[in-house]
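Note that this complex is displayed minus one protein chain, with the remaining chains in position.
Coming up: chain A.
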């Protein structure tokens, strides 16, 4: 007779992989993150500071570099809010209404992702350039788009158009229309429904879309390079200025400006994490529903 308790042979949950597999998987991810993310970022900052803080601050405080930083920030400040509005409108139309050509519209929204930015820039030059369809009219009215500020904003908006809509569409699809309908039966106007029901429900997806859109708007190179004409101090955004400095072997200045650009992106990511951390309770409460 044996009344000895059987030892527990499998203390881990059934979904947990064997120890070796876990270590290999985690190790691979850590190595990839280190090589692909941290090493390049570290290299940029190290190169920027190679000749000390003074040299790199001098590199980014030349009038041209300062103009580039200012231009990039202004372009993002115009393009991102506009694309947020267009993105909300597109996602709203696609998820809350049924109409003919919906699938086509979704494909169209993705177009900037599939078209090379250089092609987008060239297309804008063809549309608005001196010998173009609208060119004569624009010259007659003394409006400059190509090789000028409006062109840069247009190119940036084209390239970053899908980010907000792409974030919002799946969230709004999953949430359906019932809450909006409920608000309507309670007597709320369409605008009030949007402000008090739709917008609060999509705010996190919207924030994430806006951050991605912003990062890309500040970093866009190809389309802006074509349409801006790269006029130093006038139409050079940060990425274009970085390339010019690098080609002129001014590597400290180039990497210092690159570090600023990377920092701007890091700050937006940090802000997002901070917000998520502050509202963790509320987030958990609303997501479980």
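Methods note: contacts are C-beta pairs under 8 Å (C-beta built on N, C-alpha and C of every residue); 3 or more make two chains touch, one makes a residue touch a chain; residues count from 1.
As a working rule, contacts and distances are computed from a predicted model.
Chemist: Out of "Sulfate transport system ATP-binding protein", "Carboxysome peptide A", "Iron-regulated ABC transporter membrane component SufB" or "Oxidoreductase", which one is the UniProt protein name for the chain not included here?
Modeler: This omitted chain is identified in its UniProt record as "Sulfate transport system ATP-binding protein".
Chemist: Which of these, A:71, A:88, A:197 or A:259, touches the one chain of the complex that we don't see?
Modeler: Within the whole complex, the residue contacting the unshown chain is A:197.
Chemist: Considering the whole complex, which of A:188, A:207 or A:265 touches the chain not shown?
Modeler: Result: among the candidates, A:188 touches the missing chain.
Chemist: Going by the touch rule given at the top, which residues of chain A touch the chain that is not shown?
Modeler: 178-179, 181-189, 192, 196-197, 200-201, 282, 285-289
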